[in-house]
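Quick notes on the structure that follows.
Only a single protein chain was left out; the remaining protein chains are all shown in position.
Let's turn to chain A:
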């Protein structure tokens, strides 16, 4: 299991080198700062050092218990991230793709609502609004009950 919380950029290719030996399927998802709100230049991500690592490890551990994964990885950045920058990545390795896809979706759903990160929009004039959690993100968790 690989869990990382960092400010600096990450390189998916190097993280995936040797990932999930013997796997028949590796699914990766990379979240990127979306540029669709016009004025927005960047996101500022705040997090809770200590709890973030614990929460991400717990979520990755739950995925491993639930599916027969050969390996799992979750990397999440914090700090100022410009439009187009990578925010986070999850990767799952399994013998077959159904498990790898399902586990990656589970990780995404849980990281969104249960890992202690908070996003704020940064516009041309400086810091703007905190991004509000969507009820649909909370609802997405219920499908895993």
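Miscellaneous remarks
As a convention for this text, contacts are C-beta pairs under 8 Å (C-beta built on N, C-alpha and C of every residue); 3 or more make two chains touch, one makes a residue touch a chain; residues count from 1.
Methods note: contacts and distances are computed from a predicted model.
From the set "Acyl-CoA reductase", "Phosphate transport system permease protein PstA", "Molybdopterin synthase sulfur carrier subunit" or "YjfI family protein", the protein name that UniProt assigns to the chain left out of the figure is "Molybdopterin synthase sulfur carrier subunit". As for the chain not pictured, it touches chain A at residues 31, 46, 48, 50-51, 54-55, 76, 87-88, 108, 111-120, 130-133, 138.
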